[in-house]
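As you look at this complex, bear in mind that one protein chain is not there, while each of the others sits in place.
By written order: A, B, C and D. Residues from 1 in each chain.
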Amino acid sequence: ATSSANAGAPGVSDSTIKLGMLVDLSGAFATSGKTSNTASQFAVDEINAAGGVCGRKIELVVRDHGYDVQKAVTAYDEVAPQVLGFLNVYGSAITSALRDKISSNDVLVGLTAFAPTLLGDPHLLVVGATYDIQAINSVDWMVREGMLKKGDTLGHIYLQGEIGENSLKGSTFATEKLGLKLAGQQIKPTDADLTSQVNAMKAAGAKAILLDSTAKQTAAVASAAQAAGLDVPIMGTVATFSTSLLSTAAAPALIKRYHRVSGVGLLSADTPAVKALADKWKAKFGAQQPESGGAVVLAYLSTHLWAKIISGTCGDLTRKGLLAARAKVTSFSIDGLGPALDLSDPAQPTSRASQIHRPDKGVYAGMKLVEDFKVSDLAKEYQVKAG
Amino acid sequence: MIRLLELLVNGVSLGLLYALITLGFVIVFKATRVVNFAHASFLLLGVYVVAVAQPLLGFAAAALLGLAVAGLLGLATERLLLARVDRHNHHAMAILTIGLNVVLTAELTRRLGEQVLPLGAPWDGHVVHLGSLTLPLTVVITVVAVPVLIGGLTALLTLTGWGLAMRASIADAEGAALAGIRLRRVSATAWVLGGLLATAAGIGLASFPSPGVSLSMESVAIAAFPAAIIGGFDSLGGAIAGGLIVGVVQVLVAGHQDSLAFLGLGAGDVVAYLVMIVVLLWRPSGLFGSKEFSRV
Amino acid sequence: MNPPRLVVDAVSVAFSGLLALDEVSFTVEPGTVHAVIGPNGAGKSSLLNALCGIYPVTGGRILLDEHEVTRQRPDRVAALGVGRTFQNIVVSPRESVLDNLMVGRHRLTRAGLVRTAFWLGRREQRRHEARVREIAEFVGLSARLDSTAGRLAYGDLKRLEFARALCLEPRLLILDEPVAGLNTAESRELGRLVVAARDALGLTVVFVEHDMGVVMSIADRITVLDFGKVVAGGTPAEVRRNPTVISAYLGAPDEDTHEAERTPR
Amino acid sequence: MLEIEGLAVRYGAREPVLHGVSLAVAEAGVVALLGANGAGKTSLMRAVSGTVALHGGSVTAGSIRFLGQEIAGANPAGVVARGLVQVPEGRHVFGPLTVEENLDAGAITVRSREARTRTRHQVFEMFPRLAERRRQRAGTLSGGEQQMLAIARALMSQPKLLLLDEPSLGLAPRLVKQIGETVREIARDGVPVLLVEQNAAMALSVAHSAYLLELGRVVLTGPAGELSHSDEVRRLYLGEDAEADAEDPGDGRAAPQLARWTA
Partner (left out) sequence: MSDDAIAPARLVPAEARARTLLPRRLPAVAAVVAAIVVALALPLYVDAFWLRIGLFAMASAVGALGLTILFGAAGQLSLGHAFFVAVGTYGYAFLSGGDGGDGGRLAGLGLPPLVAAVLATLLTGLCGLLFSPVASRLRGIYLGIASLGLVFLGHHLLLNLRPVTGGYDGRSVTPFALGGFVFSDAGGLVVLGVPFGAVENLWYLFLAVTVVAMLVARNVLRGRPGRAFRLMRDSEVGAAAMGVRVQRTKAAAFVLSSMYAGAAGVLTALAFQRAVPDYFDLHLSVDFLAMIVLGGLGSTSGAIIGATFVVALPIVLSRYADVLPLVVGPGQDGLEASTAAQFVYGALVVVVMLTQPGGLRALLHTLRDRRRPAAP
């Protein structure tokens, strides 16, 4: 094989810096993949228009893995020698499969996931609060809002795997600290009918439901709760919402009961940076709103974050240099898009702040702000267990 | 007690929908010996059409259109693809359906993505209260309509000439041809039925309290398999019984997840398969399936 | 190895309410060719299936020399040296005739998965293949060894089954309607092969056949079944004169047509 | 009624198994088709009934006309609908169905319920055994019983022309006689029969004319009585030739030999 021949700085030439993206463009998560891709490209265009970083333009090398591990591994092998780092590797199964390669290549990789178990590895970049912390912040918020009182039962419906299990750590911590009871129900990403889980929640006397699921399942839970006569608030984490939910039969239930916790900002936020982003999106897609405003924001934010990191190592544009530069970023934020991010300790979340959102058909991307970035006391106290 | 009853009724309804999915699959398999790996795609395509057409045509017309499209897809599969393969080569046909499934899935994935399309059924969002039971209207409709549907189908298969023709050609193709039965017509009917039943089941599955049509419905279709086997493949009554058992087991396991923690998290589906394996060890052709006999 | 004696002692076989065999008893002397005849549905095939352990015996005993074979698994019975043919031909239609015959050697060969996997059964296999070719030559299938069995005409399939039974190197040979579907000359030829095989290999033969020409010419003794019971037995000459047999089975003598039923000389 | 001309049939890409066979069945009477194993009798029948395609074969040349219409390559069901019905080699009864259902399936092309009941009575009369077993699954019948069922099923469709492929196969002598009678009766009732038989004696005794097929070609044809006196037929099919007898291997052919296996 002839690949990894030119040692030194893969992906860097005198005029360009290449960054890889391994996303799903044709599989079940193609919408997310395309969204991140577009938003990252927006950011790259801005950066390049402003002269690039370290005097070089950023170039994205995008590969589709269709959420297929085998394709992802071959695509990684193909792309890795040509890029300085990976702006985005999408999908937890994919990330898991690539972890060893990532460390042995010593390459920095941005993720679209918030698992605390991904922390501790300096090669992986998790943007914003992790699942456990978001769960804590949301329980804290529900208690502050009077939705839950000491002694109440919180029902937690969580996904099998990375998201759910980490989120469960947070809810367990919060309920213990706040004197609540916890009733858990695990679901699979493919479960479509969640009636039995909701019924179990009802039986357990849940006063509120914390939800980690796919967006479709959010609607399923909301409808099932309505069907079962379980009239309680539903608090979802990041991935639990997509804009099109508001056109399903579940919309009334969602508008009535549903809130979401998020580690990044809203596309409907009223700051210049966000407005510019939203305008770009509108210019490109017209009336068609993004399925997930959060994904747009995250990808856009991360891309700018990467530019920031790279600019910290212009003298040493190597993978090692990049990893070192990462730790130099201690406070990065774009107004309205995210909280201040501190990348200095790979073992700690880059932020512990969350926003609370709720659906609103009248707002761009279907979500409006309820409470701005806030780190709850519980979240401050909580010790993240890095993977 | 009430809760248990609610769980049971929900389980039964789910099981009946499983039975319907399986039935389409089984009829195709019995009549043509082809394992239709695209069955789940048929289901999804059918309901997708319903969901897309529904804002324009209204639910009833859209449902008919969805059924028609899935039926036609079945017909086209049989006529345009399978009919061109040597009729004894069931393996080749099965793999053909895999290829077809790849194409259908790719297209449906492209169109659906992460969306959830509302089905717009008139019973969506409605809940009925029976005594102290709270049940979605869909569940009530399912519990009534599916047995009627299956009963009708059973009658069709056992009492009519068409059913006899079907069973005869299943038993011996050459003998059937020599009795004047049109084999191609029988298999085409089976494929059409397969598409229709899948779509009918899909409409049930996508109805409230499910949020609507989404990609994950394909994997629900797979969950129907243990039901088919437990009941016994060639028995309609078995399909119902198997569906019931699986539906109820899944619902019960999910309802008692905490006390079943020793099985690991999320054991619902797995338990259905375990039940299936136990049943098979006890009765290799399922609970109601006819024993394969061979005499020499 | 001497041919075995087969003792069928009060054997009964029942299928959900239907008594297919009702206390059937007879003895097949070593080295003889023994025919079982009777009307359709009399239970002849059921009897053969019971002998091979394919049908469950509900009463009585079957002895092959000193071995009790009642209720043994079919493969155990085969291991005792019982080879058979089937009334409704059973072959692997997609395999070559040679492979179909080689399966007959199964019980005589030992190469299991491991030995076969590592080239250790080769010598053995070659020896057995040579023998199979001999047997194919004997029944007249040599020319068709490489053809797939599904392409054979009915008569050749019959020969294939016969040859495969011989490939077991049986001591007891069981044939279910071996000449059905063969014309008179071919039937006679096959009958001759059966006798030749018995003489050369030292076999005891039990066979069911409706072709009286063949039965009368090659059987040493005959047992007649009707409705699952033995209704007559004896030498061909005795049986042919038996009025019960004539009325229940042969039909009234009707000399002008039924040449095939006449014993050739 | 049935005219076959220059018929050639082949399976897959192999050599044809019939080479230009011509044969005719008149409006009445029985035509016997004789031939050794593998001569192509069954293939001819399959070509006529259209089932040859189910065996991967096809008609490559020649014509088959039934009631004046070309049926070569037609769909078997279409052929049956025209009144041409075949009893196949190997019975092909519907194993999991009961005897009665088998008969019903045979009559599926018959519209009139009354006619169906009537024919059912007739076949039960002909084969009382089947009446006894009417609720038994066909697959568990004895070989001979299945053969009866196959014949009965074909009769249920009230054919205009009947093709019988070895109807006596596996039947007891008494029934063979009876089948002979039946064939004669069927023909007398106005349904001509094309009969393939290994039991040449029976076949020739009921047939009016006969054909002798060898290696896919007609080698002899004529009135049945004439054929039964030809040397070849007598030797091969009627077993009347002294030379071929078991006790007299004087035909120059060495009897095949097989030695014992020494392991």
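Basically, contacts are C-beta pairs under 8 Å (C-beta built on N, C-alpha and C of every residue); 3 or more make two chains touch, one makes a residue touch a chain.
Please read these numbers as outputs of a predicted model, since none were measured by experiment.
Just so you know, the chain we are not showing touches A, B, C across the whole complex. Here one chain is not drawn; of B:94, B:128, B:141 or B:252, the residue touching it is B:94.
When the missing chain is restored to the complex, the residue among B:46, B:74, B:118 or B:226 that touches it is B:226. When the missing chain is restored to the complex, the residue among C:63, C:79, C:200 or C:246 that touches it is C:79.
Between the chain not shown and the residues C:4, C:43 or C:104, the one that touches is C:104.
Remark: the residues of chain A touching the chain excluded from display are 1-5, 25-26, 30, 34, 37-38, 41, 60, 62-64, 66, 68-71, 73-75, 77-78, 81, 92-93, 96-101, 104, 117, 160-162, 165, 387.
Where chain B meets the omitted chain, the residues involved are 29, 35, 37, 81, 84-86, 89, 91-96, 98-107, 109-110, 222, 225-226, 228-229, 233, 264-267, 269-270, 273-274, 276-277, 280-281, 284-286, 292, 294, 296. Although one chain is not displayed, its contacts with chain C can still be listed: residues 52-54, 73-75, 78-79, 84, 86, 90-96, 99-100, 102-107, 109, 111-113, 116-119, 121, 125, 133, 143, 146-148, 164, 168.
Assume only the chains that are shown with their structure count from here on.
A straight line joining the Cα centres of chain A and chain B is 36 Å long. The mean-CA centres of chain C and chain D are about 26 angstrom from one another, to the nearest whole unit.
Touching two or more other chains at once are residues 45, 87-88 of chain C. Residues of chain D found to touch two or more other chains are 140.
Looking at the complex, you find that chain D touches chain C at residues 11, 14, 34, 36-39, 42, 89-90, 129, 140-145, 147-148, 166, 169-178, 180, 198-202, 205, 235-240, 244-246, 255-261, 263. Interface residues of chain A facing chain B in the complex, by the touch rule stated above, are 26-32, 160, 183-200, 202-203, 214-216, 218-220, 222-224, 226-229, 242, 244-245, 247-250, 252, 291. Partner chain D is touched in their complex by these residues of chain C: 15, 38-46, 87-88, 108, 131, 134-135, 137-140, 151-156, 166, 169, 177, 180-188, 191-193, 195-197, 200-202, 210, 212-213, 217, 248-251, 254, 256-261, 264-265.
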